[in-house]
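A single protein chain has been omitted from the complex, and every remaining protein chain is retained in its original position.
Labels A and B are assigned to the chains in the order they are written; within every chain, residues are numbered from 1.
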């Protein structure tokens, strides 16, 4: 298992594809699966478009509009909107490895997604040969 | 593959981390991946905060507010809101195994999430060494 750290200062996407490639390279695995996991409950891992910076901004905006801080929330830390988004986006993503590289579509990158900044965050990468 | 059953009587989180640990222990696997799967279409598996009971209540409330029983729904069982939530939250979660234990953040637990109670439910756990 490979561990990586990042500091977040805003909501939205933090590109981690290069870190995932680093983990695959270190493992030496050429064919298999790669699993990326977020150990936090107000953040997640997602895959989306890398070409236009506005995709990040639009996805983040839509999640804020759809999952606001409802006045009925009772969790006393006041960040239940982040907990909801964490379950909706999900704590992990799986990627196929071929020829020692992650299999991604032409427009895809892998992102750590922050819902409650600023925070010191981690994510873990596990490689399975097969 | 390990099978577990539960009875649900309300919407929301049912903590299953101890069952996942039981499956890992039975497998004897020390390093690998663990996959938890929900074979139902109005429930799912999620990972979220375990410390404050209100996180469960707030996430469940938010999903009810955002994905109501729209009057345009045509599915004659009347539980299409549960089907939508099932696709949004997802049927499965993957966890890394290290030293014979699931790798989770300090505040994370694994939950079966019910969207159409009461029901007799199952979930399956599969362990892959690697």
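Note that in this section a contact is a pair of C-beta atoms (placed from the backbone, for glycine too) under 8 Å apart; a residue touches a chain by one contact, two chains touch by 3 or more.
Being a predicted model, the structure only gives us computed values, none of them experimental.
Q: Determine and list the subunit A residues touching the chain excluded from the picture.
A: Touching the missing chain: residues 32-33, 46-49, 52, 54-55, 57-59, 61-63, 65-66, 88-90, 93-96, 98, 103-108, 113, 128, 130.
Q: Tell me which stretches of subunit B touch the chain missing from the display.
A: Looking at subunit B, the ones touching the missing chain are residues 1, 32-33, 35, 37-41, 66-67, 70, 72-77, 80-81, 83-84, 86-88, 90-92, 94, 124, 126-130.
Criterion: only the chains that are shown with their structure count from here on.
Q: For subunit A and subunit B, let me know how many angstrom lie between their CA-based centres, rounded off.
A: Between these chains, centre-to-centre, one finds 19 Å.
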